[in-house]
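Note that one protein chain of the assembly has been removed; the remaining protein chains are unaltered in position.
Up next is chain A:
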Amino acid sequence: MSVTTSPHATVATGPPRTPRAHWRHRLAERGVDGQLWLLAPAVLFVVLLFLYPFFYGLGLSFQPTKGGPFSDYARFFGDAYQRGTIWTTLGLALPAALLNVLASVPIAYRMRGRFRGKRLVTILLVVPITLGTVLTAQGLLNFLGPTGWFNRVLMALHLTDEPVRLVHNYWGVFFSLIITGFPFAFLLVLSYLSGIDPTLERAAATLGAGWWQRFRTVTLPLLMPGLATTFCLTFVLAFSVFPSAVLVGNPAGETRVISIAAYQAAYEQYDYPYASAIAMVMGAIELVIISVVLLARTRLYTGSSGGKG
């Protein structure tokens, strides 16, 4: 190599080595960059409001006031009165979640296109979200109660001689779960449906499929994963029912849901470890149901459905 003034030649004479990327590039490659700070508030919230209380409660549930670490769990499952709350709650939450999802499908299906007054109809269907549980309960008592309009109409029409009992029992809580849960289910199903390319149904039509065949063979299979997710969310909402179970239900009897059992342990007996154990059981049941549904969901087609949503 002769003497040269070119800087390129100087580089070329050095030993061959692969240039190492700057550490910033290597971090960016793994998605680590300044934008990660945007996650900070969320992380803080999750740690403070979910992880800490959860693990605190979990620890507490293993430190009962008397007996071994599992004695509060044994106490809950050993007591038929307490154990029964699981079935009571499932008996409310499962049918309510299922009905919410099933009722949303035809309405959302009809409303997926563009039509006049769509916004108004959507607002009407979604308004119940803005009502609190207490307001809903109040409305239910007024409307469905023994002297409410519903029963008065029934009696005026001589369809029944004495008021039909629709509040302060199972049905009161069930209606309340429908009223508060349906808007969520409807909005979710509507957005899943608008994510399905409408050309698919038109293609099915040109191939000779009538409306029911189009729905059953094209739209429904593509919608199923969305319905599974929707079911999980509305189920979780319904499973943690508390205010309406007290206000429009029969909290000492047929609507004594699991959250009432936890509440009584915590704030009537002041037995926090026992209440924590009940809360953990509650969480575990929700997890089991969701796992089953999501496991079934993985067997469905979950890829692209061609839409813009």
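Heads up, the rule we're going with is that a residue touches a chain if its C-beta (ideal position, glycine included) is under 8 Å from a C-beta of that chain, and two chains touch if they have at least 3 such contacts; residues count from 1.
Just so it is clear, contacts and distances are computed from a predicted model.
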Protein name, per the UniProt record, of whichever chain is missing from view ("Ligase-associated DNA damage response endonuclease PdeM", "dihydrouracil dehydrogenase (NAD(+))", "DMSO/TMAO reductase YedYZ, molybdopterin-dependent catalytic subunit" or "Spermidine/putrescine ABC transporter ATP-binding protein"): "Spermidine/putrescine ABC transporter ATP-binding protein"
Of A:35, A:130, A:206 or A:298, the residue in touch with the unshown chain: A:206
Residue of A:59, A:132 or A:221 in touch with the missing chain, whole complex considered: A:221
Where the unshown chain meets chain A, residue by residue: 197, 199-200, 202-210, 213, 217-218, 221-222, 301, 303-306
